[in-house]
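Heads up, one of the protein chains got dropped from this complex, but the rest are sitting where they should.
Now for subunit A:
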């Protein structure tokens, strides 16, 4: 699986021999690859007007392009804000709750993200084909897809250590601009242009996986909530800045502590583990039917409703497993 940003085809349909050679070298003779473009065909075409574009079929003959539009940027942030508002609205009647939920579109975004990641995984696992994922910049929906696909495909990404490695690789080092994206969150009226909850969307998708495959992830919801918190505001330097270059310039590694170092301490670590975990060497294929995708109550109702009874249930599960 490869990731990149969009090719700079531009309005004059520029070509780049090196780019074509690079993608050509990835595939063996006669092999086929898939390009998953996270923009709609129309949006990708329009991107040419501003210097971007897509890979023309004739120049990349072994690659087949698939468009799977995923929401990003301002509309995604709006979706998030609306959802949080809906969850906090005590006046909504049961009559109108579901349509209100629907109008936020958040769950549709979860479904789309999971479906696209599954498609990428299917290309690799079932069709044994290589996959190139990109959107426009390669820093948002691209990373969402590649990271999620790895959780689906690779059991080592489902371990606590492996998941941290995945985050480091596919989000932090890959240059997801955390500083811009995770600025003020849902309550702020600032509505920054660059803010968008892609990382939260990723965590939500992972939560959906943990619900559908309760034995297959070594970590639990608590880890996901902690990651969400730390992406927005943290005592640690892990999610600071927008890319490695900035982190170097700011001397992050020299002046801050790493979240992973803290999480992995034996005393802390056990809080994040899933008592039901059992290594599953196989690919986990989630159902993306609407019935299978649920609202992440642990996150969206975290401060609104007590999780006491569910916590007690988890404590009981822990007790049963440990007793054994």
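FYI, a residue touches a chain if its C-beta (ideal position, glycine included) is under 8 Å from a C-beta of that chain, and two chains touch if they have at least 3 such contacts; residues count from 1.
The criterion applied here is as follows: contacts and distances are computed from a predicted model.
Its record in UniProt calls the unshown chain "MTMR7 protein", which is the match among "MTMR7 protein", "S5 DRBM domain-containing protein", "Anaphase-promoting complex subunit 5" or "AP-1 complex subunit gamma". Considering A:23, A:87 or A:223, the position touching the chain not shown turns out to be A:87 (whole complex).
For subunit A, the residues in touch with the chain missing from this view are 37, 41, 44-45, 54, 56-58, 64-67, 87, 89-90, 92-99, 101-102, 105, 107-108, 111, 115, 118-119, 121-122, 126-127, 211-216, 276, 278-285, 287-295, 297, 301, 304-306, 309-310, 312-313, 316-317, 320-321, 323-324.
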